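All protein chains of the complex are present and in place, except for one that has been dropped.
== chain A ==
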Amino acid sequence: MSDTSLTIRRFSDLANPSRFLALSARLLPWLCCLTALLFAVGLFFAVTSAGDYQQGETVRIMYVHVPSAWLAMMIYGVMSVSALGTLVWRHPLADVAARAAMPIGAAFTGLALVTGSLWGKPMWGAWWVWDARLTSFFILFLMYAGLIALNRALEDPARAARLSAILILLGFVNIPIIKFSVDWWNTLHQPASVLRLGGSAIDAEFLRPLLLMAAAFTCLFFCLHLAAMRNEILRRRVAVLRRQSARSAALNGPAA
């Protein structure tokens, strides 16, 4: 067997939900331990690092606001890859992955908006301004909410999967808008200061807890996503069993 066909075989092996359940059950405890460890170290540095000379203690809001904002966009990226998996490769777990990620993405987008407001009030003097970054990020939250509503409204899971995948891919255009909004328009947000050409503009004192908390939030997402995917697979199994039960009851006819 050639290397390419072996790789495809391994990829398609993972398409089996039962195999995914077994693999994720082995992986989850280790991932949860790593997440707890990263949160412990990240929070230690977040609380003990020095305050900013201008912002004072409010700089600590960055250690929860920025990771949740990054995660909100990364989750949409994960959903977009899953949408491609649904439409192009018809991978059985692709729709499960997208559907499981939606509420988690909505929660972290909401958290980024709330912590952003709580950081904006003391620093900018306003809870909210309709600038490009905030508006595009609010649109991301509405997109998550819309996708959740769409999935709940449609009873046919195959139709819901196709429609969601198309909408997810259409909505992906908002991700580069969020990322580059601070460069393209005049906004209250500062330009990119961590991921930029020429290296980070943030001092190591603030960068250390920021990166640790970002790693902790990312691991937390993968834990939650794996667990939510397992729940989604079980939900679909319950639906199949209920249909099977209804069908056999109809075939047997009413009890005498």
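Here, a residue touches a chain if its C-beta (ideal position, glycine included) is under 8 Å from a C-beta of that chain, and two chains touch if they have at least 3 such contacts; residues count from 1.
FYI, contacts and distances are computed from a predicted model.
Of the names listed as "Molybdopterin-dependent oxidoreductase", "ABC transporter permease", "Spore germination protein" or "Heme exporter protein D", the one that matches the UniProt record for the absent chain is "Heme exporter protein D". Interface note: of A:15, A:84, A:118 or A:177, the residue touching the hidden chain in the full complex is A:118. Remark: the residues of chain A touching the chain excluded from display are 18, 47-48, 51, 56-58, 60-61, 64-65, 68, 103-104, 107-108, 110-111, 114-115, 118-119, 121-122, 220, 224, 227-228, 230-231, 234-235, 237-238, 240-242, 244-245, 248.
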